[in-house]
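To keep things clear, I will list the structure first and then write my remarks on it.
One protein chain omitted, others in place.
Going in written order, the chains are labelled A and B, and every chain counts its residues from 1.
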Amino acid sequence: MTAATAEAEPATPLTPPAAEHKPKRNVLPYLLLAPGVLWLIVFFLVPIITAVSASVQTGSIDEGFTLTWRWANYSDMFSLYNSEIVHSVIYSVTCTVLCLLLGYPLAYFIAFRGGRWKNLLMALVIAPAFTSFLIRTIAWETILADHGPVTRVLMDLRLTNVMAHMGLLTNDHQLLNSPFSVIFGMVYNFLPFTVLPLYTSLEKIDPRLHEAGADLYCSAYRTWRYVTWPLSLPGVIAGTLLTFIPAVGDYVNAYMLGSPNTMVIGQVIENQALRTELGYPIASAMGVVLTAGTLIIVLGYVKKAGTEDLL
Amino acid sequence: MIFKFFDWIKAHLLLFVTILILVFLVAPNVVMLVFSFNQPANKYNFVWNKFSTNAWQNPCASADMCSAIKLSVVIAVIATVGATALGTMVAFAMMRHRFKARSALNVLLFLPMAAPEVTMGMTLVTFFYNTIGSGSLGFWTIVIAHVMFSLSYVVVTVKARLSGMDPTLENAAADLYATPVQTFRRVTLPLVMPGILAAALLSFALSIDDYIITVLTAGNEVTFPMYVYASFQHSVPAQIDVIGSTMLLITLIGIACAQVPQIVKSMRASSAA
Partner (left out) sequence: MSTFDAVGDLRLQGLTKRFGSFTAVDGLDLTIAQGSFFALLGASGCGKTTTLRMVSGLEAPTAGRIYLGDAEVTDTKPYKRPVNTVFQNYALFPHLDIFENVAFGLRRRGVKDVKKQVEDMLTLVELGHLARRKPAQLSGGQQQRVAVARALINQPQVLLLDEPLGALDLKLRRQMQIELKHIQTEVGLTFVHVTHDQEEAMTMADTIAVMNAGRIEQMGSPEELYENPATTFVANFLGQSNLVAGTVAGRDGDTVTVESHGRRMSLPAARCRAESGAAIIGVRPEKVHLAADGAQIPAGRNVLDGGVVTDASFIGVSTQYLVKMPWGQELAVFEQNSGQEIHRPGSEVSLHWEPGQTFGLDGGQDIDAGAETDEEAAS
């Protein structure tokens, strides 16, 4: 079989011919995976299914709920809570766009100009997360207070008038209890979610590519537009995903920094689930719709980008 | 004079924007620290009144708050142990072994990080209603929920650490007469440990700070975030800022401690070179 000039093997007639080894089925990985995967299946996936079933039930906490296939729960949801749904979508889209506009330059700076301070700067970005997010959201009450410096400066500059006309503020002398403060709080809380994937993506770009761009006649803007931006796209998409989807369901910002006029569906779900006697099926319907939306977006992303870079 | 300032901004636009955003991110922490030394004029600690260390000296003026804190800590510890154990095993399986359905696993692990908390909480509640009944919501359902949403973060963190580890090291250990158990104990574990610790820290932080999923699965229990949210309408005492500041300081000290060995190592290396 070989063209070798090796010495002839000493004859061992009693040894059977070398048999093909069968690959052993390794069980260990499945044992390692089982507890975690089962936990997620039972407490993440299965509940989604039960929620689908719950969303078509009727009843109350006292009487119990029965499966009546009441699909009207879904249409009720849209008719009853129309404004809350609109609020959620508008706030989260605005928040995501702003996070991207602010987060990209920040991530870019740290990745390319950070040098030795990269880790420290990223720590500063994550630093807000080191305290309870409720408490630091409350801190904005102080910073944006009615007679505080920020409000007064903006009032003097007549910006509050403009913003009130745009519908961002409820009146022209208050920054709080308005869509503005809600979105402000959301951007504050979600910025790290955008910056982290962006930074990861930008950091992988070889800075010598910028030099190559300059060498090939690109101005700073064009280098960014044709070299950096396309390469950072995976990070942009991941960051957008990880910001927008959680933002749609968030309601702590709306609760603490907003007013009854800025209610979002998160609050509705919580109320219906915990406080109202009849609301549990509707809350489930809302949960199902949100989950379905999430799944569609994530699966769409996975289809385009593959699953290897997800985690 | 003012034009020179604007010139500088234009030349260093990126730096300027970065500084602004970093100030934006850090401001609330600073406010919180400062206002923990405030004695508010009314029930809401929003406006500076006068300096006082009263809140620091009487952190548990509200007994309910402190019992909520205790509950949060206990839950966080248990959930951290659970999530870290399960997540580390999954990370090892993903990085060191071959198995089927890898893509499906990636998606399954990604979803809890991307999904809105309110849907995870809501669906979990319906699940509990239908299986163990609404009366059983409480301590353990909170723990179950916390392990569930921390798991993916643990996997990501440990995976990152494992991927940075030279895979031939385990080969070398086997080549040098170490059985698989010995290899794990003497080579793999020491090298992965920083990642596992980081994952545990992350899991702890996520658990102790969680509101949305917790409130839905808590039944009659009250954790610290729930306390803050519920009492927000009628009072925000300075003690809240004290607790927040304490959390911040503990985290900062923890990170500093974690960085010290790094700094010492790089100092030694530069002196040895």
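Things worth noting here:
In the analysis below, a residue touches a chain if its C-beta (ideal position, glycine included) is under 8 Å from a C-beta of that chain, and two chains touch if they have at least 3 such contacts.
Computed from a predicted structure; not experimentally measured.
Summary of contacts with the chain left out: across B:174, B:197 or B:255, the touching residue is B:174.
Residues of chain B that touch the chain left out of view are 166, 168-169, 171-179, 182, 186-187, 190-191, 268-269, 272-273.
Convention: only the chains that are shown with their structure count from here on.
Our note on geometry: chain A versus chain B, Cα centroid distance of 16 Å, whole angstroms.
For chain A in complex with chain B, the touching residues are 26, 28-30, 32-33, 35-37, 39-41, 43-48, 50-51, 53-54, 61, 65, 102, 105-106, 108-110, 113, 121, 123-125, 127-143, 145, 147-148, 188, 191-192, 241-242, 245-252, 255-256, 265-266, 269-270, 273-274, 280, 283-284, 286-287, 290-291, 294-295, 298-299, 302, 306-308, 310-311.
Contacts from chain B toward chain A in the complex involve residues 14-15, 17-18, 21-22, 24-29, 31-32, 35, 44-47, 85-87, 89-90, 92-94, 96-99, 102-103, 105-120, 122-127, 129-130, 134, 144-145, 147-148, 151-152, 155-156, 159, 205, 208-209, 211-212, 215-216, 224-225, 228-229, 232, 236, 240-241, 243-245, 247-248, 251-252, 255.
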